[in-house]
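This part shows chain A:
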Amino acid sequence: MNQVTTLMALFQRESWEHPNLIWRLPVGLVILNVVLAIASVSLGLQYFGTENFKFEFNSQDLSFDQGGPGQAAATFFLLSYFLLSQMVAIGYLLSALYEERKDRSILFWKSLPVSDFQVVLSKALMGLVVIPGLYLLAAMLTFMLVTVVLSLGMTFLLPGTALFDGFLMAGLAVGGEALRVFALQIIWGAPVFLWVLLVSGLARGQPLIWAMGIPLLVLVVEKSLLSEARVFDWFYAHATPLPFAGAWNPMMGSASIDLADGFLAAGIGLILFGLTVFGRRHFHEI
Partner candidate 1 sequence: MKIVWNEKDPIYLQIHQYLAQLILEGVIQEGDALPSVRQLAVAQHVNPITVSKAIAMLVEDGIALKRRGLGMFVAEGAAEQLKIQLRARFLSEEWPSIHQRITLLGLSLTDLLKEPS
Partner candidate 2 sequence: MSNAISVQSLSKRFGDHQALDRVSFEVPKGAVVGLIGPNGAGKTTALKAILGLSAFEGTVEVLGKSPRSAPHQMMTSVGYISDVGILPRWLKVNDALKFTQAIHPQFDLEKAHAILAKTDIPLKQRVKALSKGMVTQLHLALVLAMDVQLLILDEPTLGLDIVYRSQFYQQILNEFLSEDRTLLISTHQVEEIESLLTHLIFIDQGKIRLDAALDDVYSRYRAVDVVKSQMSAARGLKPLSEQAQIEGACMIFDGVSAESLAELGTTRRVGIAELFVAMMTRETKSTASI
């Protein structure tokens, strides 16, 4: 029994409570996309006839630098799954510490030798890292499988073909960048994600209203007392997923965070985390 096994057990517990959000949805998306790919290729083969459907591809046409179809496909899957995972994660965090208080099951969880710190940590990591990570894996898997389907369908050959290699290279490049965005998003989104988790742990009812209401209140206060709503603007910027927070760059090659801002975000995240642990310890009754 150590911290790591306890954390793993807590992650598993989260997946039992929210199987749809955490794994059924990503798995479903993978399957759906692969099925769609198979369907479109089969339809294409049927319609055009196998002879006409066979294409010769120049690997250069499909390479990453040219912004070709491989890169477009990879970007599509990785970005769409990423955005979805952000929304899913927020939805998850909103109920993560609220449901157990609403149905009083928190009394059961607290009767077990697991600390409030461990519980809050597991939920925070679930929302910040695990869910986005699972969706990222799903996106990469989707891209790989779709590539295989397309290669099979359109060239009847697998490795060594231009289509497969080109898409593979594009996928690796986009995937590498996606991994970077994933890592940076953890810090970028920490203030907002952990704010939502805090609200989930303290709200007496309707956590969504509190989660949105208080920042809006801050906006109103700031606008009326000061000229700018600096605090609200900062949070609002951080509520936007990283690729869209700056100038939208389809290459995603320039996703980065200002170092000072990163420390500020991490610091605020830690404070919110600490408050959440304290809240679960002392203010858990609804």
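The rule we apply is simple: a contact is a pair of C-beta atoms (placed from the backbone, for glycine too) under 8 Å apart; a residue touches a chain by one contact, two chains touch by 3 or more; residues count from 1.
Selection rule, in plain terms: all candidates are chains of the complex that A comes from, given by their letters.
All values reported here derive from a predicted model rather than from experimental measurement.
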item	value
Candidate touching chain A in this complex, from 1 or 2	2
Touching residues on chain A, where the partner in the complex is candidate 2	1, 5-6, 8-10, 12-13, 16-17, 100, 103-105, 107-108, 110-116, 282, 285
